[in-house]
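One structure below.
Only one protein chain is missing; all other protein chains are in place.
In this document, chain identifiers A and B correspond to the written order of the chains, with residue numbering beginning at 1 in each.
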Amino acid sequence: MRKTVPLWVMLAVVLAAFLLTRLGGNRYIYFAGYFVLQYIVLATAWNVLGGYTGYVNFGTAAFFATGAYTALALILAFKATLPVQILAGGLTAGLLGLGIGYLTLRLRGVFFSIATLALSVVLQTVVSNWAYVGGGRGLSIIRPKAPELFAGHAEYLFVVMVLLAAGSVALAWWIENSWLGRGLAAIRDNEEAAECMGVPTLRLKLFATTASGFLMGVAGTPFPYYVTLVEPGSVFSLDYAVNSLAMPMIGGTTTWVGPVVGAILLGTAQQVATVTISSELNLLIVGIVLVAFVMLAPQGIVGLVQRLFHRRSR
Amino acid sequence: MAALLEVRGVTKRFGGFRALSDVSLEVREGERFGLIGPNGSGKTTLINCISGALGTDGGTLVFRGKDITRLPAHQRTRLGICRSFQIPRPFTSMTVLENLGIPLEYAAHGQVPRSAVASEAMEILRLMGLDAKAQARPADLTQIDMRKLELARAMAAKPKLLISDEAMAGLSSAEVDAILPILFALNERGITIIMIEHIMRAVMRFSQRIAVLDAGEKIAEGSPDEVVNNKRVETAYLGE
Partner (left out) sequence: MVSLDLLLNAIVAGILLGGFYAAVSLGISVSFGLLDIVNIAHPAFVILGSYTAYAMNRFFDFDPLLTGLLFTPIFYALGEVVYRLYYMGFERKGEESLRGLVFFFGMLFIIEVALLLAYGVDYRMIEARYVGQSFHIGVVGIAFRLLLPCLVGLMVTVALHLFLSKTFYGRAIKAVSQDSQALRLMGVNPVKIKRIAFALSIATASLAGALLILIGPVEPSIGREYIGRVFAIVVLGGMGSISGTLAAAVILGVVESLTSTFSGPSWAPAVSFGILLVVLAVRPAGLFGR
């Protein structure tokens, strides 16, 4: 596929989404859509480090929250516009990823994973003690008016998220098919052999951690506008860690398609479930499905489909 | 022949255990060098130190006149030192061809243009007799094909020095006879080879010079005949 095709696909998708919002329809679609799209970004981001490189990040919430709180701080200090927030949120989260990676990636993958889990807890403590952004009780913000092209905030944020989702998938697609992606795959398959084959493993791992963190931060930046009340409990929710991990593992970790499939399936299912059954029960089911997949179908849905076609073509 | 690799007084400790004590040797350019010794004598540790998988606790390593003692493994690979693994470590999610793509793209970076990677890889597979299996996954390969893949990958890194770490361990006599010519052919192409083996007839036939390690020390060095007749070597293998 030529390198510019994804760009056109991206633009087409965003345009389609925008036109959809002009058609009107139930506001709820845009809220639900935002939820799923947000997870497309998070799942894709997780997969760059988890699926492509083989390093498991349990602290998605930390990076997501970094994006959200950077955006919040910028809103409070400079009344910054959304594009600025997104860039800043992404960069800050990316730097966090780089930092954590630098500290722990020279050791076994296990210690990186534990560090990410601990990071969430520590960051939550820091934020809860930071009065400027509302401390433990949180902060309410007033959204500035949505740009005139859009019917309302829900539609505006929906289209923004479509853009972010399309962008992150495009980035993942690019990484996967580039020399970078091949190097990451070598690290995932056998890190020691990769190092001996000339792959600069530490550098590539740091790239993956930074890119992954960046995307997670980006996913978090529209959050303050989306919820208007930003409090640590919800921003640091364990749901983010579990979902951003479960979606790629269930969808499939080796290509960009997996996280998208997983996010759409699981995200939609959860939206339905939260309305019909309790949200805790819904999470319980996610956990069980995750364990089942990791044990029985480690290649995810994409892997199962591939095996099905492989068998048919023989 | 100039010295390609100089190992000067290398020492390596694991906690209180001395795996290598002041080991010195020299491998000349274009040479076929054998490294032997009883189990646990430190051969693999020495190889790990040379390739960069392990750091040293003393001594220096000089490759083509450059001090590489502190260099990380992937940079040593780019300079031209490559090793194959005793237990094959293929990239399991990739095809055989793609497995070769990694060293060609990374270790041999700059030497092979991106568009030529696939054809270059096929060329190497042909040399190894693996070209029919180019699209296969490592999981589907036989033991001997996996060993060939290990060597093929090491070759794809365009090494100046290839360290073959027990590439023939556990193979039948016929299989050994299939691998040995490949190593000779590689040497004819100008690649210096260090061979670590327990299979004596392979080492004797292949090596121009041999070094013998025992309990972390070098106890002998010389031509195959000299080494075979060395009393200390005999004792090391057979006991007092």
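Note that in this section a contact is a pair of C-beta atoms (placed from the backbone, for glycine too) under 8 Å apart; a residue touches a chain by one contact, two chains touch by 3 or more.
Since the model is a prediction, treat every value here as computed from it, not as a measurement.
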item	value
Neighbouring shown chains of the undisplayed chain, as defined at the top	A
Hidden partner chain, touching residue among A:I40, A:V56, A:L139 or A:L266	A:V56
Omitted-chain contact residue, chosen from A:T21, A:S128 or A:T201	A:S128
Residue of A:I29, A:L95 or A:L117 touching the missing chain in the full complex	A:L117
Chain A, residues in touch with the chain not shown (by the definition above)	54-56, 58, 103-104, 107, 109-111, 113-115, 117-119, 121-122, 125-126, 128-129, 238, 242, 245, 249, 278, 280-281, 283-284, 286-288, 290-291, 294-296, 298
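To be clear about the criterion, only the chains that are shown with their structure count from here on.
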item	value
In the complex with chain A, residue positions of chain B that touch it	51-53, 72-75, 77-78, 82-83, 85, 89-94, 98, 101-103, 105-109, 114, 153, 157
Residues of chain A touching chain B in the complex	179, 182-183, 185-186, 188-190, 192-202, 254
